[in-house]
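I have a structure here, written as structure tokens, and I will follow up with some questions on it.
Only a single protein chain was left out; the remaining protein chains are all shown in position.
Moving on to chain A:
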């Protein structure tokens, strides 16, 4: 029985190995790459940003004659920010002989998916997953074009300690890889800055009623709340706080960079703060692509340009090597650089993190966010 099964498995594995070799060779079919993220679920707005960015990047690549004389085909994977679904999506994409994945969005999805990609020989570059573990524990194949939460939390915690001295601060998180990691880094840096929080607690993502949590903060006299979590819950907590008559300043992370956040909060979002990289839309390197998006009536907000850049950088490395072998590209990405992209020049360190991350504060005003001038 055991023998037969092993035989069967090796029999199944064989075509896959041959297939993999075939995909890396100078074939004639299109080169398959993928964009994976939450196309559905409560983070669908972010998934949509990624999809738009990747689609445009592939269209631009193909319009310029493709890559290595071949067209590039984009596959889409929907993980709904669910770690289990992320693993099955990763397996599916690997089964379709994808050589590169721009994704995923949620750190909780990117981390388990990266293990699958590492085994299957797929290169992964996340435009958005900021949890340090993604590259710290990642294999040869993990890269990101965004910053890390230990960098983001450092900026956020220091800002709170400097600007809200003597105020009562609550730190909340959603107990997921991204939110919890970010909240802990922020707490660390805030405490180092000499400010202690009055409440540090987790909430359950996916719920709608946060009134008990809000009353608890109201009871503790909280003036400032830092939320490590995604925009739907952060928006709801803020909205319900204002409805209960709290006068509170909310501070969040890069996941709030979407107009959907304001849709949820409405006027309650006025003055909410968040950390994100300095707006890539205003960079001169992005001007041409931003124009192209505006012509299609798309605002390339949030992660659109990050996903675009991930595809662009991968393509640049493939062009340089004249090959799409993921392992060789991974080595090349770390060895060479800086790589030119819509985000500007980007270099990777030996873990696959960008070498010069920058986090700045944004403030929500009247449905739009603008960089906070200090």
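Here is the rule we use: contacts are C-beta pairs under 8 Å (C-beta built on N, C-alpha and C of every residue); 3 or more make two chains touch, one makes a residue touch a chain; residues count from 1.
Here, contacts and distances are computed from a predicted model.
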Absent chain [UniProt protein name; select from "Branched-chain amino acid ABC transporter permease LivH", "Membrane protein YedE/YeeE", "Pyridine nucleotide-disulfide oxidoreductase" or "Flavodoxin"]: "Branched-chain amino acid ABC transporter permease LivH"
Contacting the left-out chain in the complete assembly, out of A:55, A:163, A:215 or A:340: A:215
Touching residue (missing chain; options A:55, A:201, A:285 or A:347): A:201
Full-complex contact with the absent chain, from A:107, A:151 or A:232: A:232
Absent chain, residues of chain A that touch it: 39-42, 44-45, 48, 175, 201-204, 206-209, 211-213, 215-216, 218-219, 221, 232, 235-236, 239, 243-245, 260, 263-264, 266
